[in-house]
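Below is one structure; the comments refer to it alone.
Yeah, one chain of the complex is gone here, protein chain that is, but the others are all in their spots.
Here the chain labels run A, B and C in written order, and each chain numbers its own residues starting at 1.
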Amino acid sequence: MIQVLYFARLRDRLGTAGEEIADPPATLGELADSLAARGDDWAEAFGGKVLMAVNQEMADRGTPLSDGDEVGFFPPVTGG
Amino acid sequence: MIQVLYFARLRDRLGTAGEEIADPPATLGELADSLAARGDDWAEAFGGKVLMAVNQEMADRGTPLSDGDEVGFFPPVTGG
Amino acid sequence: MKVRISVQTAPFDLAEEMSRLTGGDVGIGGVASFVGLVRARNRVGEREAEISTLTLEHYPGMTEKALGRIVDTARERWPLQGVTVIHRVGELQLGDPIVLVLTASAHRRAAFESCEFIMDILKTEAPFWKKERLPDGSERWVDARESDGAAAARWLTSP
Partner (left out) sequence: MKVRISVQTAPFDLAEEMSRLTGGDVGIGGVASFVGLVRARNRVGEREAEISTLTLEHYPGMTEKALGRIVDTARERWPLQGVTVIHRVGELQLGDPIVLVLTASAHRRAAFESCEFIMDILKTEAPFWKKERLPDGSERWVDARESDGAAAARWLTSP
């Protein structure tokens, strides 16, 4: 089981701030691909530039996933 | 007649904050040379790096002098 | 070495942050700072009213971690005696302060460079997002700017 969080434009597009996923794939990239395959809104949300974090650290497609991980997906940041 | 002002280390060395000079030479460089020729303290004060201003603008040895000018001599600045 | 990082809705008090940073450390020769403000997006046309409010969202927990990591990198790179980073979240109005970075060092060059470094990296790595509300009531997420990416990238190659 992992926790997945969506932020900002992604969250608005997906209509949800997050979910739990029981049997995640081995890597972050595979997880992103499986989410993008869910349908139009998902494909669109994951079609642009999406940043990814695992356990609140920036990560990339190759980052492995483990039980209990917190995954975040979000658009390029615009703070400051 | 011009007004001559001395600042900081120069003023301390010369023992005066300024003076009026009735018949100044044509240029700032000649004025500095004539002051340096006045004796030991003067030679020493003008022997190091001395900055020069005419009418409160940075100037150099070639700057011409005119009646009524205010001339400043001082060491390299150390503000900020 | 004092480090203070805060993500908060409340405004910050610049003078208080300055004295908190410098108080008691007579080795500090200078403090550089940057304050980012909510500005009208574009001064052409109806210049006073192009945004009515700006809302800052963030990723709680990760934000603090990201800021901490940026500050650590700055401390490794420059001889600093103190760093303060405060970033506001929530709804802000035109002219409101958004972010404060203070860097204290014995030498001004280190203070300036580290302050600019922290701002540049924060702009591309700290998980904050801005949403604008326009005078007609519509809302839109602010797009990331390429110039921010370029500003961050130049620190990779600088000496």
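Basically, contacts are C-beta pairs under 8 Å (C-beta built on N, C-alpha and C of every residue); 3 or more make two chains touch, one makes a residue touch a chain.
Small disclaimer: the values here were computed from a predicted structure and weren't measured.
Participant: Could you list, sorted by label, every displayed chain in contact with the chain left out?
Facilitator: Among the chains that are shown, those touched by the missing chain are B, C.
Participant: Specify the residue from the set C:7, C:28 or C:92 that touches the hidden chain.
Facilitator: Only one listed residue reaches the unshown chain, and that is C:28.
Participant: With respect to the chain omitted from the figure, which of C:70, C:111, C:126 or C:144 is a touching residue?
Facilitator: Selected residue, touching the omitted chain: C:111.
Participant: Considering the entire assembly, which residues of subunit C contact the chain that has been omitted?
Facilitator: Residues 13-15, 18, 22-40, 43, 47-48, 94-95, 106, 108-109, 111-112, 115-116, 119, 151 of subunit C touch the chain that is not shown.
Participant: Touching residues of subunit B against the unshown chain: what are they?
Facilitator: That gives, for subunit B, the contact residues 5, 7-9, 12, 51, 53, 56-58, 72, 74-80.
Assume only the chains that are shown with their structure count from here on.
Participant: Provide the C-alpha centroid distance between subunit A and subunit B, rounded to the nearest whole angstrom.
Facilitator: Spacing between the chain centres: roughly 72 Å.
Participant: Using mean CA coordinates as chain centres, what's the gap between subunit B and subunit C in Å?
Facilitator: So the centroids are 48 Å from each other.
Participant: Which residues does subunit C have that touch at least 2 chains other than itself?
Facilitator: none
Participant: So which bits of subunit B are touching at least two other chains?
Facilitator: none
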